[in-house]
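Note that one protein chain of the assembly has been removed; the remaining protein chains are unaltered in position.
Per-chain residue numbering starts at 1, and chain names A and B are given in the order in which the chains are listed.
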Amino acid sequence: MVSLPNTSAQSDVALHSSSEKRGADRAYRPFSDALYRTFITTCASVIPALLILLAIVIIVAAWPAIITARSEILVGSNWDVSHNHFGALPALVGTVASSFIALVLATPLALGCAILCAELAPRWLRSPVAYLIDLLAAIPSVVYGLWGLFVVVPFMRETFMPFVQQTLKLGSIPIFAGAPYGPSLLAASVVLAIMILPYIASVSREVLSAVPQSQREAALALGATRWEMVRDAVLPFARSGLVGGVMLGLGRALGETMAVAMVIGNRNAIPGSLFDPAYTVASLLANEFVEASTALHVSALMAVAGALLLVTVLVNALARWLVLRTQHVASAE
Amino acid sequence: MSDIVPTEPTAKINQPVLARTIAVRRRSGSMMIVLIYVASALALLPLILILGHIVVRGFSALSAGFFIHLPAPAGVSGGGMANGIGGTMLLIGIASLVSLPIGLGAGLFLVERRGSRLANIVRFLADVLNGLPSIVLGVVAWELLVRPVGHFSALAGGLTLGVLMIPLVTRATEEMVRLVPVALSEAALALGFSEFRTAFVVVVRTALPGIITGALVAMARIAGETAPLLFTALGNAYWSWDLSKPIAALPLQVYAFALSPYDDWRAQAWTGALVLVLIVLVIGLLSRVAVRSRQRLSGAATVSGSSRV
Partner (left out) sequence: MSKGSHAVDFRAENIVATFGKRTAVDDVSLLCAAGAVTAIIGPSGCGKSTLLRCFNRLHERVPGARVSGRAFIAGDDIYSSTANVVTLRRRIGMVFQRATPFPTMTVYENVASGIRPGTPGSARGAVRDSVERALRRAALWDDVRDRLNASALSLSGGQQQRLCIARALATEPQVLLLDEPTASLDPLSTQRIEELVYDLRRDVTVIIVTHNLQQAARVSDRTAFMLNGKVVEMSDTGTLFTTPCDSRTEAYVTGRFG
């Protein structure tokens, strides 16, 4: 069978190629076809249009605050609405800190799950585990917040924090200092970790599955053990995709609102320790937006939202690109 | 022929040493595998904890009244989240009305123009849109839909959820339509079908079970969204079907009740969470069943496009 050059596999041939317009543009087509093509193109363009609209609205709405407060929004720590001070640094710090701690907690577990599902587990185990991971992802954010508020926070307050501070006598170390209220950076990070774990796990699982079988077989043929095959043949190949998966988790953590707002303590100051209450951009928006009093207040909130949007878009775009890269390399094998 | 005379053995195979090395590698490999199993178990542990808590605590306030009654005044026992459930359904309805046609069209576009630069860009942007913080969407929706008219509304909430749904429906449509063999659409075209008719009467109709499943999954995901509703639908303590007024939604009520100081409300927050999780669970299970039965259907008719000679 002759293979076709420069075209994707025949089963992937576009249903209705645009070349019919270019190459054989010498035919009359029924009106419904033009209607159909217009319909699908319009629908598809809604997506980029929405993103552009989003960007425009935020920039326009945030503009007054940006020219008034300038860099104070990003580096100032004083968020005092009545005096028109809009330093959002505590919220930014809290967002970044909680997300990164969540990443550190979630990534090893998520990768373990992904490796299990993609490589090591017996066939009958893979589907149920994958299903359970998907279930974790499907639980609504507010439910995580509820659980965090009534289970994790009391656990922190009554068990974990006293344990660390008194039993382990680590209370003098700055990172573990502070009165154990319960709602804290740590609590939020833990809940976030559980929430982003399934995203990292499922993307990683897909990336690992895309690694060509030839890589594994080559390693096994050379006498590698099961684990060595994974470590030396599969993981390096999938490396950028795995990093992409982790970044996707980061992207989700940065934007997470409800669960975080319910367990982080909502104190608009930079946390000194893991046990201190903190703030994130998302919870700042959730708490203050509805009752924002002045136009400048709203504008400042918009500016902060814009910063969050920008960072999230960049992280997500980079993450997707990394994942795509691995898949392209894999399919070119 | 070159004469290679080794002056000394290049690889002296020392059997005991080699055996030991293999044993060490096997042992450390097994340890890593055990570690991975442990990590996975730890990963799934929270799921069990969360589901356990929800079921146990949610059950206590679960009653018929929960689904029928409005929220009772603060501190008064009884009442339910009926308006939240109804509100969520209305919001999902509005969101679906907006997102299903657009998602279907966009998904078809991605398949029709597969491989083209434009399609790749649209697909990429759909993923980006999917990953945006939903609260940012809520803020923008407020600016566009609430501020100009001066009041919160169910319509604004529904539209925002609709925007959230679009990338989900698009991807689901694309994946399901891709599964339809090219030969089927070629057969339709060869019969003199227009592209329009081919797409809808043959392709979409064949992929329909999968598309519906994808749409249901998207709806289930939207049902639990809270952040975008905070500034659009706002919430409502009473029944309301007025699109221009604030409306209650189940996740909003769970949020509000959870933060309240009243035990009754807190208990009902757990029940609300239970209902939300049940919706998600049931739809997830249904979608897996539907996937399996569709595979059986298409397996009988599988006609893989053959390479043209």
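One rule holds in what follows: a residue touches a chain if its C-beta (ideal position, glycine included) is under 8 Å from a C-beta of that chain, and two chains touch if they have at least 3 such contacts.
Worth saying up front: this structure is predicted, and the values here are computed from it rather than measured.
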item	value
Option from B:184, B:199, B:218 or B:274 whose C-beta touches the chain left out	B:184
Residues of chain B (touch criterion as defined above) contacting the omitted chain	115, 181, 183-184, 186-194, 201-202, 205-206, 208, 297-298, 300-301, 303-304, 306, 308-309
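In this text, only the chains that are shown with their structure count from here on.
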item	value
Separation of mean Cα positions, chain B and chain A [Å, integer]	14
Chain B - residues contacting chain A, complex	25-26, 28-30, 32-33, 35-40, 42-44, 46-47, 49-50, 53-54, 57, 101-106, 108-116, 118-119, 121-122, 124-129, 131-137, 139-140, 142-144, 163, 166-167, 170, 178, 181-182, 185, 194-199, 203, 220-221, 223-227, 230-231, 234, 251, 254-255, 258-259, 266, 269-270, 273, 276-277, 280-281, 284, 288, 304-309
Residues of chain A defined as touching chain B within the complex	1-4, 8, 10-16, 18, 29-30, 32-33, 35-37, 39-48, 50-51, 53-54, 57-58, 61, 108-113, 115-116, 120, 129, 131-136, 138-147, 149-151, 194, 197, 201, 225-228, 231, 248, 251-252, 254-258, 262, 282, 285-286, 289-290, 301-302, 305, 308-309, 312-313, 316-317, 320
